[in-house]
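For this view, one protein chain was removed and the others were kept in their places.
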Amino acid sequence: MKNILSFLVLFIISAIAGFYFFGKVQMPKTVLVAVSFSHYVHTKQHKMECKNCHQNINTQQRAGIPNIETCSLCHANIINPQSEEEKKIYNYVKDNKLIPWQNYYVVPDYAIFSHRRHTKIGNLECGLCHGDMTTQTSPILNNFRPFEMKICVDCHKQKNITTECNNCHH
Amino acid sequence: MALYGMVIDLNKCNHCESCITACKVENNLQIVSKESAEMGRVMQWMRLATASYEGNYPDVRPVTMPALCLQCDDPPCTKVCPVRATYRRDEDGIVAQIYPQCIGCRYCMGNCPYNVKVFNWYKEAQPIEYEKCYNIDVAVRVKGVVEKCTFCIHRLQKAKENAAAEHRKVTEEDYIPACAQVCPAHAISVGDLDDPNSNVSRLKSDYRKFTLQEELGTQPKVFYLSAKSK
Amino acid sequence: MEINRRDFVKLLGTAVAGLAVGGGAAAIMKIPKSLEPVLYSGPRIESWKLTSCSKCPGGCSLRVRLIDNFPIQAFGNPLSPINDGGICSMGLTSISDLYHPSRLTSPLKKVNGKFISISYNEAYKILLENLKNVIKENQQDDIFIVVQTESEIRTDLLTRFSNETGIKNLIVDNYLMNSRTPYNNAAGEAPDFIDFEKCDYILNFGAQLSEISQSPLYFSRTLIDFRERGHKITTASSKLTGGNFKSDEWIPIRSVSLGDLALGITWVLLKDEVYDKNAEKSVTGFSSIKDYILENYNPDKVENLTGVPKDKILETGRAFEKAKAPAAYFDESILYNSSGTQNALSIIFLNALKGFAGYGKVKDSFYSSVFTNVKSSAGNATFNTFKNSIASKNSIKILMISGSNFIFNNSDQETLKKQVSSIPFIVSFSSFIDETSTYAHLIIPDHNELEKLDFNFSETIGKSVVTVQQPIVDPFFKTTDTGDIIISLMKDLKTNSEFTYSSVSEYIKSIAKKLYDNRNGALMSQNKFTEIEKGLRKIGWQADQYGSFDEFWDSLLEFGGWWDPFGEKDPYSPKINFKDKLPYPITRIDSMDKTSSRNKLYLNIFRKTLDYKGSMSLYPVLVEQFGHNRSVFYKLWAEINPETARRHSLSDRSQVNIKTSKGKFPAVVIYNPSVMPSTLDVPFGLGHEILGDKSGINPLKFSGNIFDTVSGKPSFTETPAEIESYS
Partner (left out) sequence: MNNSQILDEDEVLFKPIYYSGKGFYILGAALLAVLLFGVAMYLRQLVYGLGETGMNQPVTWGFYIISFVFFIGISHAGTLISAILRLSKAEWRRPITRMAEVITGIVLVIGGIHPIIDLGRPDRIMHIFERGRLQSPLLWDLTSITAYFTASTIYLYLPLIPDIALLRDRGGRFHKLYKILAWGYAGTEKQKHVLEKAISILMVMVIPIAISVHTVISWIFSMTLQPGWHSTIFGPYFVVGAIFSGIAALMIVMIVFRKAYHFEDYLKEIHFNYLGTLLLVMSLLWFYFTFAEYLTTFYGHEPVEMRVFLYKFVGGYAPYFWLMVVCNFIIPLIFLTNKKMKTISGLLIASIAVTIGMWLERLIVVVPSLANPRLPFPTGIYIPTLTEISLFAAAAAAFVLGFMAFSKLFPLISIWEIKEGREESVRLVSERLNQYLPSKGHIKKIV
């Protein structure tokens, strides 16, 4: 009798827990990218800037993930023969197939986020949200900051920018 | 502080209904099934409402107006919302509706004297050709939340962003809601009511001006102009 | 309590189950997966392109919004002199066709009742063979081409094609052609435009100017100005539709007797002897017509014929004759009844009496300079010819359909279906399988409007305007531009063809070349010109400077069009010969005399705003909105005058059955004081059987087989109907 009761209670509690857990938190996804891209090589060694590849960073809502038409600017022919990854890129460029990148930072559809608003108008550093990508030698496996409204709101508060709901949710 | 309002010239409007279509496609409004439509669950933020007919046959004319959220300056709907999912924005007087906040109690709908709010009773499968044309600036609503005309707030946000990027002020040309943009007769005009030399504040002082149910003291910011009928 | 292992496992199991259930519940609350590709993919780079709308003859310029090079929205181009930034519901939905799920993706061939997809070459071969065989035996008269396209270029190509191959039966059934036919019959040439700024009184015979016309958007703007100048519009029509209620006066009249009203007004003018004396010269047999009218159309008689009180007739007549420049206006819609063309002719005669005020022709119009024959001689066959020859057994060998859905748009659908299915070879170029193209043996789908290059010529505003319709996206599917097919047919059927261009785009380029050489015009980079600019213009200054043709071509695509802002206008003063069509025997209408019309009802099929093809309800956005003003959705409704309704004891919004000679159909009664007491007004456009969500009913199915004797258009207003209680 009591066992059943306790089980029932446990079930209900865990159900509610599960509801809120799965409802709010987004599961970390496994990133299977075609090319293990190294931000380190590009930024530190070759002294490139973010906006060289992520071209719409100051002009559009989304920064955009470069694809062959951008990569081909440098990788039209092999630069570093002993790099495996570059070969892959080169092949993609050669037979002009799109590289199936996985974009990891995906804003939920009910929140409108504009890069331009933050980079150009607010002139913030990319690192503020994305962490120091220049040290990344392989694709990232988890968000530098999780996608939670709290994070946005905190930052907005301390920079005393408006936290008007309607500015991001419309 | 701007105070955005709209003026609709009913003497120009000739019921072409393009404002309604424009609203629908601009804001990704849900297309409901036949059954739901027959139950009166059609989702329209803007509708053509024939209030009455005046005159006697054959000199009879319909009294018809595009009805949308009047963006009251003293909105009754916001007063009753238990979670602040709808409220009057201080910076531009637009009555906001926050979909991720709404709990779907539909109290605001009951308290809207113009009943212009609609509710997502279902999340129904949309026609593909419609889904493909979704406007990316507007979130697709989930089921169980209330929605209404937002004065195309996403356009205002965009205009502000562009203006900020170019270090200037938002002008009248920057921000035009979809309905005003498409109107063939240029009957709908939107602008800043505080700015005395804006187009709307000029039209607003027209003798033909009237608003719906002024007596309720909701102070709507959507005005109608009509020489014939009030 | 102490927990042993088994208990623990149990607890764990329960917890997991709980989590699963909770997670499931959470998943339910989220937005459907199907939307994610729409919302998440792509860098979302925004771009805008200009093109032209081809939903109606208006020739509005569209501003299309593309995200990652996929069009998602279309708005009006603010620099276009025609639509001036405005756009109609149909134009707004012009994108959705592109993604329509039931679009044909490749040529189809019917093999024992089923369509199978084949390659283009195969399809073309079949078509060519069939044509060759028929033409070899000089049976060109047994080939029929039914076209309903707004594209003048395609029309021109077809005309050339039919001339070269000797096919006489080319039926061009589009708005402009239909509205011009009566003029072509009477005067040989039609006016290019009507300029309301020149008029001070408009007598509108059943035309829905701001809803269905050569350019609804332009007209709705100009009419507002017209009324703001303080002039009057009188509309004589069977229904006070959306746009027409703006007119200052409404003369309710069944459209079949519009001609009688026109002649009644003519009587007033002739009686008072106030009319343009040139008419006596310009109209052949004027005196005989005059005498005929004077004796047959005195107001009392006309009152009996039309039901319009004679004071009203006199009043209107006086107003018409008092006005300096009164214009009597009619358009295609007048043809939709048994005496359509004759009505049109009598209105032309009325206009002749006032020297066609407001009507005009464009001086050295670019349009006519490019196309010598499109305006007049195209459509040398009418739908009647088609019907007659189809009625006589197996006389038609080949039927080519492009854009036309005549089975849906006709009242005798059953017979047509039977007859059409007896035709040995039918080829359709429609990009959907609709009521008509199901009967085709071969379908070679055309491009979508957003996928093909085209020029849209318009002279509605009194100046020649050319709007470019540029391909915004590459063709999605294995479709082919009909124009290209026609061209290659010309090449293959007639070796010494004088048509030298190998493709439509080339042909269009050549026209663009003409534009380039024609230095009068300007690009659509501005739609207002200051006085100074006009003055400069007089002394040979040019609006735009462009070095080479390629430069010009690029900027043409960029600005979406070309027009002739300073173009001159000629008055329209034709020589009219009615070829003893007028005077014509009085159309007898029993309905209208007061006694019998009390309890007699007629079906009055009206066309919704912007929907003269009846295709509105195919668009998911519009079908929902079809009757939203009456808050009737996905259903047919019947508007009825309250007093009539009370006489039949019908309550508002009640379900009824409407019974005609062809059977009965359900409808929702809507009270509407602004319809005639003797009519049941039902909308046209619902009830598609194959496309769309087959909602509602097509009232044409149930309207009687009454046609205009000349043009063969079905009558929309003459079917007697009864009302039964819903069962």
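Quick notes
Order of writing sets the labels: A, B and C. Residues in every chain begin at 1.
Here, a contact is a pair of C-beta atoms (placed from the backbone, for glycine too) under 8 Å apart; a residue touches a chain by one contact, two chains touch by 3 or more.
Keep in mind the model is a prediction, meaning the values are calculated, not measured.
Across B:Met39, B:Ala125 or B:Ala227, the residue that sits in touch with the chain not pictured is B:Met39.
Here the missing chain is touched by one residue of B:Thr50, B:Asn162 or B:Thr211, and it is B:Thr50. Although one chain is hidden here, its contacts on chain B can still be listed: residues 36, 39-42, 49-51, 67, 76, 79-84, 101-107, 109-111, 113-115, 118-123, 142-146, 212-213, 216.
Here is the rule we use: only the chains that are shown with their structure count from here on.
Looking at B-C and A-B, the interface holding more C-beta pairs in contact is that of B-C. Annotation: 50 Å between the Cα-based centres of chain A and chain C.
With each centre defined as the average position of its C-alpha atoms, the distance from chain B to chain C rounds to 31 Å. Averaged C-alpha coordinates give centres for chain A and chain B that are 36 Å from one another. In chain A, the residues touching two or more other chains are 109-110. Counting only residues that touch two or more partner chains, chain B has 140, 142. Contacts from chain A toward chain C in the complex involve residues 3, 7, 10-23, 56, 60-65, 103, 106, 109-110.
Listing the residues of chain B that touch chain C in their complex gives 11-12, 14-18, 20-22, 24-26, 31-32, 34, 37-38, 40, 42, 44, 47-50, 53, 56-62, 64, 123, 125-136, 140, 142, 181-186.
By the touch criterion given at the top, residues 109-112, 114, 116-117, 120-121, 162, 164-167, 169-170 of chain A touch chain B in their complex.
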